[in-house]
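Following this message is one structure expressed as structure tokens.
All protein chains but one are shown at their positions in the complex.
Here is chain A:
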Amino acid sequence: MSALLNVSDLNAWYGESHILHGVNMHVTEGETVCILGRNGMGKTTTLRSIMGLVRKRTGAITFAGQDVMAMPLHRTARAGLGFVPEERGIFASLSVDENLMLPPVVAPGGMTLDEIFQLFPNLLERRNSPGTKLSGGEQQMLAMARILRTGARCLLLDEPTEGLAPVIIDAIGAVLRELKSRGMTVVLVEQNFRFASKVADRFYVMDHGVMTHEFPVGELDARMGMLQETLGV
């Protein structure tokens, strides 16, 4: 089975600093893949380079058979990739509703507003509040919800649980399992190892700008020693 997302020999730079040194990874349709690694190893840069937010990059990225590298930034979403940034990117001058409706629908098959409010009931109550009046957890849900509306086929999710209370983290885990049951493909960057082990099918471990290990969730226990060493958990 050929991969939905294919990344090969990806190098990327922020200004003069060379961050990614030949990243290779692939993600199959419907799979939830988690990138683990310590801070500053290039996890966020990997997602931002796939999305096209980091422009200084070399190598090859294909998504659903299309060459993503050649696309201007506003075409990547149209190809079916959706990005939820670590800082959530909720717009302060927009209401919750305006934030939710901001990304254009790129393909059929996205969630309807009813489905979204069923999944995130908090957002319905706060539709008319300014975006930044939401709690951190609500902002995270809004950042995910607005991409789920668009019909994106693959979600790039950067540290969705960062700074959130355990009960909210459980809720986000439930959302990810629901998405998986709907066939959504997810690339997850996580530091919260326990959370990741509950939602991911497969793991990459990232170190100094390259993927050093790759293993399915079944091998998790056997790999604990290596993970503790590399991640410092």
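Criterion: a residue touches a chain if its C-beta (ideal position, glycine included) is under 8 Å from a C-beta of that chain, and two chains touch if they have at least 3 such contacts; residues count from 1.
Just so it is clear, contacts and distances are computed from a predicted model.
UniProt lists the omitted chain of the complex under the protein name "Amino acid/amide ABC transporter membrane protein 1, HAAT family" (options: "Anti-anti-sigma factor", "RsbT co-antagonist protein RsbR", "Amino acid/amide ABC transporter membrane protein 1, HAAT family" or "ATP synthase subunit a"). When you scan A:34, A:51, A:144 or A:188 for touch with the missing chain, the hit is A:51. The omitted chain makes contact with just one of the residues A:10, A:106, A:119 or A:164: A:106. Across the interface with the omitted chain, chain A contributes residues 51-53, 73-78, 83, 85, 89, 91-94, 98-99, 101-104, 106, 150.
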